[in-house]
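All protein chains but one are shown at their positions in the complex.
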Amino acid sequence: MFNYLLFSTLLLTFGIAGLIISRKNIIILLMCLEIILLAANTNFVIFAKFWGDIAGQAFVFFVMTVAAAETAIGLALLVLVFRQKNSINVDDLNQLQG
Amino acid sequence: MEQLYYIALTIVSLPLLAALVIGLGNKKLPRYIAHWLACGCVGGSFVLSAYVLFGFITNKYVDLDINVYLWGQSGGLQITVGFLIDRLTALMMSVVSFVSLAVHIYTIGYMQEDPGYQRFFCYISLFTFSMLMLVMANNFAQLFFGWEAVGLVSYLLIGFWYQRDSATFAGLKAFIINRIGDLGFILGIAAILYYFDSLHYQTIFKDIPKFIATNSTIAIWPGTEWLAISVICICLFIGAMAKSAQVPLHVWLPDSMEGPTPISALIHAATMVTAGVFMVARMSPLFEYSTTALSLMTVIGAITCLFMGILAVIQSDIKRIVAYSTLSQLGYMVIALGVSAYSAAIFHLFTHAFFKALLFLGAGSVIVALHHEQNIFKMGGLYRSMPLTTAAMIVGSLALVGFPGTSGFYSKDLIIELTHKSQIPGAQLAYAAALITVFITTVYSFRLIYLVFFGNERMEDNTHMQPVHEPAKTILFPLVLLAIPSIAVGGIMIKSTLDGFLQGPLFVLAKHDVTQQFLQMDFHGALAMFLHGFISLPFLSLLLGGCIAWLCYIKYPLLPQVLQRDGKLLVALLQAKYGFDALYEKILMPLVRVVGNYCWRIGDILLIDRVLIGSTVQGIVRISVLLQKLQTGYLYHYIFIIIAGLLALLLGIMYL
Partner (left out) sequence: MQEIIFWLFAGIATTAALLVFTIKNPIRAIFALIVTFLATAATWLMLEAEFLAVTLVLVYVGAVMVLMLFVIMMLDIKATVNENRFNRWLPIGLTTAATLLIAVYQIISKADLKFVQPTATLSYTLTGSNTELLGILIFTDYLFQFILAGVLLLVAIIAAIALIYRGPHARKIQRPQQQVLVQAKNRVRLVDGV
């Protein structure tokens, strides 16, 4: 079990690292977000197996639903942003500066 | 007694009603409504007050101490509006309402051409209300309310012709000096509250013997211990000093003559200035236990009495002469208070109200007849054209100097006798001063009468345009109204005063009780006193004064000028009013201004504006600018902070 958890942790770490490091592209950002969600889902599945409770998998089911919806909306927003600024470089999105 | 309570409420409410209606109506209210309403209300108050007084005389009523309304409560202290109606109160109420009524009627004629007619009536009705509240109070809070209110209305009335700079200055002076006295007064009230835990008269008076037994002391400066009761009484007396214009807080009274004559009569002769005397008399249970305070009062009264009288001799304004005369007579009252002759002091207050108001109103009559000319050197020979006024003024002056038979004689001579009998330190000094003052009083009264009414006519041409005649009936009627008590009241009331009409409210310790001694040993009735008056020392003083005055003004008219030329130093001193005004204006005021300036610069601007408010506001602005930098607008910054927060939380839970 420890190995499985280590795997999930590594996925999470890479996801977070990618979230912080990625600068050029918002798409990369969204993809790293997906990796993080995947890591969480994996965690749930692992625990569902090892604690014998299938509710973990039910939870994954719902998380996947939400993640898909959220990605779709995120991409829609991305398209809108691109229409305005003609660039999806993360550095260019600073209009909320106060 | 229910009936007395309702009567008292009515007495107080009527002038207030008049003041409110006239005040709110002001220019829209026709003049006749204003004066009918005001006179009617004050007349009603007077009738009811006389009824109450009569009720007390015939023992129909007993003392009433009742709370009307709980104004506020703070901790255990209850501040109420209440009435204490006893004989002293009834007497004062009658005096106040009677003189107020006379002045109201007088005003109808005097202020006829003035544009602020309604405003004046509003103010004098308001004054009547305030004074009534003051005398009918049953606790210190209400007393103080009335105290301040009369001070306020006095300021409003002195500065009635506010376009005149001198009037506003005089009004401010009166109010500020009253405020200075009020400082002492408030300290006294605070001390009373501290020691007696209550502001209610009866509660305090009951607890006094217990308090005296404790012998508490207050350290004013570290190292000096003063008896607490003395401190309280002296503080209260400071308030009385300002209100009743004793030296050194007397400087406002001569300047207050800037106001119209009716108010000089009402406020600065009969009522407001007597508030201080009334207060001390009312607090006689307190004052009796402090010989220090009593001595102080005697001495100050003596100083005021004598020195202010001397100043009256050199004045050229008719109203100022009467003003200084008021100061002098107030000195008499305070002397009487000092020697524990409270009844005599109140009695003198009572008679003085009548003849002083008479003098002022008579002076006003002259002023109006000569078209607002106030310099006595520009008057003369008026007895031909204004006989009634002349007669009234002569009656008033006789009462003032204490000619045997007039009421002034009874009250003034009583005071002089009692002062002679008293044992407290300073009494004999006061006796001497009082005797000399009789002399001085005669001199200036005679001077006034002669220069104004007799001799050659020295009026300027512009007043000669129209022939001088008696002013309207509304002006003359109060003169007659006041002249009668100036003569009659003395003989009637002396027996009852001495006999203890005011025994209940006024408390005298046996060892101080000169009144009792006089009553038992020397008093043989009003008639006897009258006859004896012709051979007493005061009468001698009077005759001496009369002779000197006759010499100076009739026999050798140039004598005063010679004296003036030769005694330049004395004249200069007198004209500078002993330097009190100069002291206040040149030394004390700049000092206060410097302190105030310092407080403003350091306290206000530096401390409050810059440090407290400035740093708070500036601090907030700076912090917010700092926080603004957090809002970079960059997505990845926000993401990083989310992740860093998550990490911190994780580590925190793990390791803490």
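Here the chain labels run A and B in written order, and each chain numbers its own residues starting at 1.
We take it that a contact is a pair of C-beta atoms (placed from the backbone, for glycine too) under 8 Å apart; a residue touches a chain by one contact, two chains touch by 3 or more.
None of these values were measured; they are calculated from a predicted model.
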item: Neighbouring displayed chains - absent chain, whole complex; value: A, B
item: In subunit A, positions touching the absent partner; value: 1-7, 9-18, 20-25, 27-28, 30-32, 34-35, 38, 41-42, 45-46, 48-55, 57-58, 60-62, 64-73, 75-80, 82, 87-89, 91
item: Footprint left on subunit B by the chain that the document does not show; value: 636, 640, 643-644, 647, 650-651, 654
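Operating definition for what follows: only the chains that are shown with their structure count from here on.
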item: Centroid spacing, where centroids are CA-atom means, of subunit A and subunit B in whole angstrom; value: 89
item: Complex contact set, residues of subunit A against subunit B; value: 16, 19-20, 22-23, 26, 29, 90-91, 93-98
item: Subunit A-touching residues of subunit B, taken from the complex the two chains share; value: 628, 631-636, 639-640, 643
